[in-house]
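A single protein chain has been omitted; all remaining protein chains appear in their positions.
For reference, chains read A and B in written order, and residue numbers begin at 1 within each chain.
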Amino acid sequence: MLYRENGQFKTTYRADQQIFPILQDRVVVLLFVAFAIVAVPMLASDYLLRAILIPFVIISLAALGVNILVGYCGQISLGSGAFMAVGAYGAYNVIARIPGMPLIPALLLGGFFAMLFGMFFGLPSLRVKGLYLAVATLAAQFFADWMFLRIKWFTLDNSSDSAAVSNLQVFGYALESDASKYLFCLAFLIVIALAAKNLVRGAIGREWMAIRDMDVAAAVIGIRPMYAKLSAFAVSSFIIGVAGALWGFFYLGAWEPAAFSVDQSFRLLFMVIIGGLGSIMGSFFGAAFIVVLPIALSQALPAIAGLFGVQISTSALSHAELMVFGALIVWFLIVEPHGLARLWSIGKEKLRRWPFPH
Amino acid sequence: MAFFLETLLGGLMAGMLYSLVALGFVLIFKASGVFNFAQGAMVLFAALAMARFSEWIPQWTGIENKVLGDVAAFVIAALIMFAVAWLIERLVLRHLVNQEGATLLMATIGITYFMEGLGQSLFGSSIYKIDIGMPKDPIFVLESTFQGGVLINKEDLYAALIAATLVALLSLFFQKTATGRALRAVADDHQAAQSIGIALSRIWVIVWCVAGVVALVAGMIWGSKLGVQFSLSTVALRALPVVILGGLTSVPGAIIGGLIIGVGEKLSEVYLGPYVGGGIEIWFAYVLALGFLLIRPQGLFGEKIIDRV
Partner (left out) sequence: MSRKVGDVILDVQNISLAFGGVKALTDISFNVREHEVRAIIGPNGAGKSSMLNCINGVYQPQHGSITFRGKTFKHMNSRQVAEMGVARTFQNLALFKGMSVLDNLMTGRNLKMRSNLLMQAIRNPFGIGPAEREEIEQRAVVERIIDFLEIQAYRKTPVGRLPYGLQKRVDLGRALAMEPQVLLLDEPMAGMNVEEKQDMSRFILDINDEYGTTIVLIEHDMSVVMDISDRVVVLDYGKKIGDGTPDEVRRNENVIAAYLGVAH
């Protein structure tokens, strides 16, 4: 009743090829974005911004990047943490070593370094695929771990072995408050997400999906597997690198290589799987899920235990988190391997028919 | 020269341990096409079980004899691993039968997290000792050829012996028993095996049980060397290059791959490490495996992957 496409006829290809062809979708998304930009900074508490919203915005950007590589192009990567690290350390070095370097170019340069790194470690994809490729990407992960830990140059040879940023400003405006940091990161997310959506619905996106679905047939059509795979690595690691720089600058403030370890790589992969492979929307769902889950658990589990009069220690809580996490992954894979995005479109299908059963 | 030999031997010993873990991967992959990322967590889980039970048995039953207590702990841990194998097959594998490899891999990563949480909840998260009576003192060999001799850890030697025995037992099992034959049939061709009446789910439980026992032995040896703690599960990540190098479907590949990686790690750390700041073991192993991958994508002994159009 509400979600009918009746009467929405498209008379041009342009209209048919819009990002959100259904009017209701467009309205809802625009409202949501407006809400995110205007209402949230006013309404959200500092805690909410700092603990949930800012990390959500940044990590969904990273998940987007991972989805392009894993979901659209079908190249399994377990090295996303390393790409984030290269972005973060790259941007950090640019800002710290070049006096007067403005913030936005520094962040983009971080992404650029991550892109080069990603393309280099993506070269094995031209020879191997599947599990073997996943292992090759782990080489990138461990190499980056070592590189940022042992090569002092990256942390400006300072004694603490960590990188730290402060006094971030853009166009002379100091990004001090949580709200301003949130809006800055959100701006990056919106612009990059739009560009990413354009890429995946265009020619290169179809090339990526062709490689994912059947790379021999793709070659026969004239698609160059090398170009498609390396471009997927390039775009993906650029986005992940920018996200890494944002993560270090705006969420962590100060960090060590452990912040971008293989655990982070797995976290990103789970976001993309739970959210939905090959879906931009899915990246957001997955990121929201993974960001909110630990917090929800840390509130819910003690409450439930309290009902039974049992106290839960913090270590027991972290163990329980691991168990719930693992069980949820398995559950999702059994029930809906295409992730939350698929559940979302099934929901929309049902909404089309509502209130009729079929 | 003596130092080089020592490093080499040390590498071989370490490699033997990697081979044990890699063996678990290969067994499950061969029989079911599943890459069991949780093998590392299984090693940890099994080692934790054995460590704690070897403490608890004397406490609960008052049995003073250490050997009896340890053997009982081993048996109980093995039984626990059987239960784990059965549960994994029933709750997870059965429902994911026709899914792609990537999905199954992710599921095993989920199982990894679950087992890490469960293991620590049940057995605790401190460092525990496994003391199976392995002598810790070093011995010196080839004293006539090299001055002072070449140092070998007795413990490593015993570990290598245990590992070798396990591999020999497994080979006997696969070649000489009917169940072993069924396992080989399933590893070769699922459908053909089913068509002659082999029950896949039963086979998978058996394979995961065997992998569980392998994990237990590996955990026992590692734990005796390093103590049993959470980081033991990262052993899986250390063993991955071995599996890639040797080929996912090859038992000899796991062994030889383990030795190569073990030696490669040690040599690179000792000889290259000082020039680049040290700590290069982990990524060197991966880069080594990567290099092999590029020349031989299926690993040293793996089956060639053919794409049919």
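In the analysis below, a residue touches a chain if its C-beta (ideal position, glycine included) is under 8 Å from a C-beta of that chain, and two chains touch if they have at least 3 such contacts.
Small disclaimer: the values here were computed from a predicted structure and weren't measured.
Touching the chain that is not shown, out of A:8, A:198 or A:299: A:198 (per the contact rule at the top). From the options A:181, A:212 or A:267, the residue with contact to the chain not on display is A:212. Residue in contact with the omitted chain (choice from A:141, A:155, A:231 or A:283): A:231.
Touching residues on chain A toward the chain that is not drawn are 12-14, 17-18, 195-196, 198-199, 202-204, 206-207, 209-210, 212-214, 216-224, 231, 235, 278.
Going forward, only the chains that are shown with their structure count from here on.
A separation of 33 Å divides the Cα centre of chain A from that of chain B. The residues of chain B lying in touch with chain A in their complex are 35, 91-92, 95-96, 99, 101-103, 105-107, 109-118, 120-121, 125, 237, 240-241, 243-244, 248, 276-280, 282-283, 286-287, 289-290, 293-294, 297, 307, 309. Residues of chain A that touch chain B in their complex: 76, 124, 127-128, 130-132, 134-136, 138-139, 142-143, 145-146, 149-151, 216-217, 262, 266, 269-270, 273, 315-316, 319-330, 333-334, 337.
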